[in-house]
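Missing here is one protein chain; the remaining ones are kept as they sit in the complex.
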Amino acid sequence: MLKIGKYEFKSRLFLGTGKFSSLEVQKQAVKASETEVLTFAIRRLDIYNPDQPNFLEMLDLERYTLLPNTAGATTVEEAVRIARLARASNLCDMIKVEVIADTKTLLPDPIATLEATRILVEEGFTVLPYTSDDPVLARKLAEAGAHAIMPGGSPIGSGQGLLNPSYLRLIIEESPVPVIIDAGIGSPADVVQAMELGADGVLLNTAVSGAKDPVKMAEAMKWAVIAGRLGYEAGRIPKKPYASASSPQEGMLTS
Amino acid sequence: MLKIGKYEFKSRLFLGTGKFSSLEVQKQAVKASETEVLTFAIRRLDIYNPDQPNFLEMLDLERYTLLPNTAGATTVEEAVRIARLARASNLCDMIKVEVIADTKTLLPDPIATLEATRILVEEGFTVLPYTSDDPVLARKLAEAGAHAIMPGGSPIGSGQGLLNPSYLRLIIEESPVPVIIDAGIGSPADVVQAMELGADGVLLNTAVSGAKDPVKMAEAMKWAVIAGRLGYEAGRIPKKPYASASSPQEGMLTS
Amino acid sequence: MLKIGKYEFKSRLFLGTGKFSSLEVQKQAVKASETEVLTFAIRRLDIYNPDQPNFLEMLDLERYTLLPNTAGATTVEEAVRIARLARASNLCDMIKVEVIADTKTLLPDPIATLEATRILVEEGFTVLPYTSDDPVLARKLAEAGAHAIMPGGSPIGSGQGLLNPSYLRLIIEESPVPVIIDAGIGSPADVVQAMELGADGVLLNTAVSGAKDPVKMAEAMKWAVIAGRLGYEAGRIPKKPYASASSPQEGMLTS
Partner (left out) sequence: MLKIGKYEFKSRLFLGTGKFSSLEVQKQAVKASETEVLTFAIRRLDIYNPDQPNFLEMLDLERYTLLPNTAGATTVEEAVRIARLARASNLCDMIKVEVIADTKTLLPDPIATLEATRILVEEGFTVLPYTSDDPVLARKLAEAGAHAIMPGGSPIGSGQGLLNPSYLRLIIEESPVPVIIDAGIGSPADVVQAMELGADGVLLNTAVSGAKDPVKMAEAMKWAVIAGRLGYEAGRIPKKPYASASSPQEGMLTS
C-alpha cells in the first residue's frame, strides 16, 4: 500500500493524461493500466467552458484520484497560482509542483521548485514536487514538507529511462517520504529498474500515450510495476564475476 | 503462443529445478511462476533408485513439459550419451544441449555444442542448445537443425544479466527458430530487457532459487515475462536526446 | 589554450594536493602530470604556523597557479569567509567554491553554492563553483557570473567516473564559460570520456593520490587529457549498428 499524505493507493502506477490520440484511447489505456492516480495539466483543463469536450467526463471520477500539475509554470508565482486554481475546482488537494527551467530540456528549476513547495505545504496542499535526480535537493524538498518526491529519470518525454540510477537509489534510501520516479521512462524495462531500486511508484505518460499500441503498453506497464515491486521485495541474488552452477556438474550418472 | 518443434506453450518462462532450499519451496515457486517447462539435469535424477525422494514426485507431471539438460557434459560424447539416457526414461524427447568448457565460467564449448546438436537432431530429438551470444554460432546451430537457440546473457548463476544486448538482438532478428535467453539473468529487470529485445522466452534458475524469497521472486518473474512481451508487442517510443512535453507548456490559463 | 577569467593555461589537467602518502610523492606526481593548476583546501594550509612543514614549500610556486578551495564549508557564510581568507594570503584570487551538503556523499548544496558564487563574483574573485550535474543549476551559476563551472562526475573520491554523461554533455553544450569535470573520476578512461564530451578540462585528486603508483598514474592522466582533447577535436566516427569493412571484402585476388 502506497501512502502519500492522507491518501492511500494499491496501484503504484500514476498515469498522465496528456497526448493520447483520442479520449477514447486514453480511456481504454487508463482502464488497462489499473492506475488509481491520474495527472493532468490544469492549463489543459478548460474548467470554465462547459461546452467543450472534456477528458474528465470520459472517466469515472469516483475511481480515480486526480493529481493536477502546474505544467507551464516557469516561476514560483505561476506555480502557486495554478495550484490554487486547481484546488478551487474542488477536484483534489494534491498538487504536482512542476516549475520548468526551459522549453528545450523541460528540466525542473531547483530553486523555484523548492520555494513553491515550501509555500504550498504551508497552504495545506498535499505536495509532490517534480525534481531532478540531485539527492541534496531531494532531501531539501522532504525537509520543506513535500509529501512525496518525484525525481526525473531523464528529460520529460525523452524515453531515455534512468540516466543516473546511482543517485536515484541514494534518494530512495534516504527519503522519509515516498519516491515516485517521474519523467523519461520509455519502456517496461525502465519501470522494473525503477521499482527494483526501491522506488515507491512511477509516473508515466509519453511511454504509454506515444507507444504504437497505447492500450497494450498500459497493460505492460501495469505488470512491470508489479514485477519490479515483487522483485524488490523478494530480494535478488548478488552479481558474481563468474559462474555458479545451477545444475550440479558432478553427479550420480554412472553408466 | 510459443512453438518449439512440435511443442506449444502459453508461458514464455522456463524454470530450472536445481538449487532450491527444499523440494517444498521448489514446488511453490514452480506454481507461482506458472511455467509450463521445467528443466533439470539428468545427472541429478537418480532414475534407478526408487527409494530416494525425487523432485519429480512432488510435481503434477501432467501439467509440465520436462526439458532435461546435459549439464555435466564436457564432450560431445558425454552430451549425446546423457541425451539418450534422458529419452530412454520416456520423460520427454526435448533436450537442452549443454557442453561446458570449464568449471570456472561454465561457458559453453562452441565446437562441441554444434557437433552434439547435429548428432541429436539427426537422432530425432527436439534440440535446444545452450550457446554463447555469438551471432555466427547461433546461425550455425539453427542451420544444424536446432529447434530453438538458447544464448546465455552472462555466465550461469552470475546474475550479471545481459552483457551484450546488441548481439542478442542480432541473434533474435536473424533466427528462424525461437530464441530463449538462458543463463545469467539476475532480476525481473533483466527478464523484461530480454523480452523487449524480442526474445521468445527466458530460462531462469538461480535468479529464482537463490532469491531471499524464491516464491515471491517466481511470481515477479511471471509478470516480468508478460510485461516484457506486451511491451515488445506494443512498440515502445523512440529515445530522444532532450525533452518532449507530455503536458502542453502553453495553454488556456488566462486568469 | 584554456582561459578562465584572466588566466590562461596550456594544460587542461587540474590536480588536487590532498591525500598523497608523502609530500615527496606529491611533488613527483605534480611534476609528472605537467599540471599548471594546483588545488588545495585552505583549511589544510596552516598559514599561521611557520614552523610546520608545508606542501607549498615543496613546490616551485612560479610554475603553478594555485586554486584554493573552500572544502569544509557547509554554509554560504563559511564558504565566503574561507574564500576571503584565501585571498588575504595573496596566493591567488581564484577560488573553487565547495559547499558540501553532508559528509556521507560530499555532494554540493545547490542553493548555497549558487548564493556563495553570487557573493564572491560580486567581491571580484575568479570563481569556479563545484556543482552537481544538473544542467539548470549550471546555467544559473554561469548567469551568476561564475568564470568556470565544475560539475562532478560522481561523488568525491568514489572513483565511479561519469554517472550521467548525458547531462554533462548538455552542460558543456550550453555553457558560456569553461566546464571542468571535477570529482569522481577514477581512471584515465573516465578522463578521456570527459574530454571527448567536450569538457574544457578535468580536476583530479584521489584518482592520482590513491593509485598504487601515483606518479605513473599522474603521467597516465596527462596523456589521457591530451588524447581526449585531440579525439574531441579530430571528430570521431559515428556509431553504426552493424559492420563496415575496413578492408575490401571483394578484390583483385584472382589466383
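As written, the chain order gives the labels A, B and C, with residue 1 at the start of each chain.
Keep this in mind: a residue touches a chain if its C-beta (ideal position, glycine included) is under 8 Å from a C-beta of that chain, and two chains touch if they have at least 3 such contacts.
Owing to the predicted nature of the structure, the values given are computational and were not obtained by experimental measurement.
Engineer: Of C:Pro135, C:Pro188 or C:Gly201, which one is in contact with the hidden chain?
Structural biologist: From the options C:Pro135, C:Pro188 or C:Gly201, the contact with the absent chain belongs to C:Pro188.
Engineer: Which of B:Leu137, B:Met150 or B:Ile185 sits in contact with the chain that's absent?
Structural biologist: B:Leu137
Engineer: Under the stated touch rule, tell me which residues of chain C contact the chain that is not displayed.
Structural biologist: Where chain C meets the chain not shown: residues 16, 18-19, 40-44, 46, 69, 71-72, 81-82, 85, 98, 100, 103-107, 155-160, 186-189, 191-193, 196, 205-207, 209-214, 216-217, 219-224, 226-228, 230-231, 233-253, 255.
Engineer: For chain B, which positions touch the chain that isn't shown here?
Structural biologist: Here the touching residues of chain B are 101-102, 105, 107-111, 114, 132-137, 139-140, 154, 160, 163-164, 166-167, 170.
Everything that follows uses one rule, which is that only the chains that are shown with their structure count from here on.
Engineer: Report the inter-centroid distance (CA atoms only) between chain A and chain C in whole Å.
Structural biologist: Those two chain centres are 35 Å apart.
Engineer: Could you grab the centroid distance between chain B and chain C? Build each centroid from C-alpha atoms only and quote it in angstrom.
Structural biologist: The separation of the two C-alpha centroids amounts to 46 Å.
Engineer: Can you list every residue of chain B that touches 2 or more other chains, as numbers and ranges?
Structural biologist: In chain B, 241 touch at least two other chains.
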